[in-house]
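Taking it in order: structure first as structure tokens, then the write-up.
Let's turn to chain A:
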Amino acid sequence: MQLLRSSRLTGIILIVVALISLPYWASRYWVLVMLLFSLNLALSQMWNLLAGYSGLISLGQQAFIGLGGYALAVFSIYYGFPIWLSIMIGGLVSVLFALLMSAPIFRMRGVYFAIGTWTVAETLRILFSNWKYVGYGMGLFVKPAYSLSFNTIYFTALGAGIGSVVLVYFILRSKLGLGLMAIRDEETASETLGVDIFRCKLNCFLISAGVTGAVAGVLYLHNIFIQPYSAFGIDWTVRLVFITIIGGIGTIEGPIIGSLLYVFLQQWLSEYPSVSLLILGAIAIGVILVAPKGIMGSIQEKLGFEILSPRRK
Partner candidate 1 sequence: MANSLLRVQKIDVFYHDFHAVWDASLEVEEALVVSIIGANGAGKSTLLNTIAGVLRPSNGTIEFAGKKINGLMPYQAVQEGISMVPEGRRMFPRLTVLENLEVGCYTPKARKRKDEAIRRTYELFPILEERKNQLSITLSGGEQQMLAIGRALMCEPRLILFDEISLGLAPLVIKNIYQRVKLINSEGITALLVEQDIQRSLKSSHKVYIMQSGRIRLEGKPGELSQEDIRKAYFGL
Partner candidate 2 sequence: MLSFLSELKVPITNGLLLGGLYGIIGIGMSMIFGIVRLVNLAHGDLIILASYLSLVTMTLFPVSPLLTLIVVIPAMCVIGFIVQYYLLNRVLGKGMNPPLLVAFGLSIIVQNLLLLIFTPDARTLLTSISVKTLPIGSFLNIPVVYLVDFIGSIVTIALLSRFFNRTYLGKAIRAASDDEGAAQLMGINTKSIYAIAMGLAMGTAAIAGVLVGMTFTFYPHTGPEYLIMAFGVVIVGGLGSLLGTFLGGLILGLAQILGAHFLGPGFQLLSGYLILLIVLTFKPTGLFAKG
């Protein structure tokens, strides 16, 4: 498969190997950084799949983060399921909810869709805050996660991160991907050519929901403590939006760059979380005004350079 030139392939393999072996040669601090990077990468790849490729600006991904996290908590604590199974269930629950949600939500367009998804997430937030079974607003401690070693969690997160990139890459090379490219370039025209836009978008919505839900499970293995206010909070999406916009919306590399930037900024300003968000917000606005394609998009435009191009050559 002549997908990538061999020099790029070697480079990528080297990076992956370095990441996999990280716990054995780097300090725990750096492993933590890469863990956070991987998780943000996976989540933002999914947001990018919606916003950058399907034209769906969703402000409600946090619904699936909450659902996935709570699935992990509930099934591993109350039912004693093994952790990997609970994570999978989190993904499944998210897909099912997304399917349910899609009936009303897909009748909304543009800003209505955005606010509709946000409202659904807020609704879940309120419901979970008032639900005795999950501990009301006080939340749950994912005790079974204590038995896991930090490295295990790191590898799981890394797997999610790399897996998300691979997933998006293969989606874009598939039939679904062709449909998405057509939609991205010219939506109305592609409809007349037989591309089932609704189906394409729905599939992306479901995939992104499921993956987000599963990744959320991994996330809460690390965070341990889940409560509705933060789990279903808009803050998750804020991050994903900024990461994707700054990195380059509609490109595979965009979320990679964006997540790196985000994680480093966050670590650098860890004493002042509001400042980091402020700076991110300002950079994001600057990017939209000046270079709307983000870092990667502008590079692609100016230099014609793509690292992971899903285009068939």
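Keep in mind how these were chosen: all candidates are chains of the complex that A comes from, given by their letters.
Basically, a residue touches a chain if its C-beta (ideal position, glycine included) is under 8 Å from a C-beta of that chain, and two chains touch if they have at least 3 such contacts; residues count from 1.
Remember, it's a predicted structure, so these values are computed and weren't measured experimentally.
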| item | value |
| --- | --- |
| Selected neighbour of chain A [touch, this complex] from 1 or 2 | 2 |
| Residues of chain A defined as touching candidate 2 within the complex | 51, 57, 59, 104, 107-108, 110-112, 114-116, 118-120, 122-123, 126-127, 129-130, 234, 238, 241-242, 245, 272, 274-275, 277-278, 280-282, 284-285, 288-289, 292 |
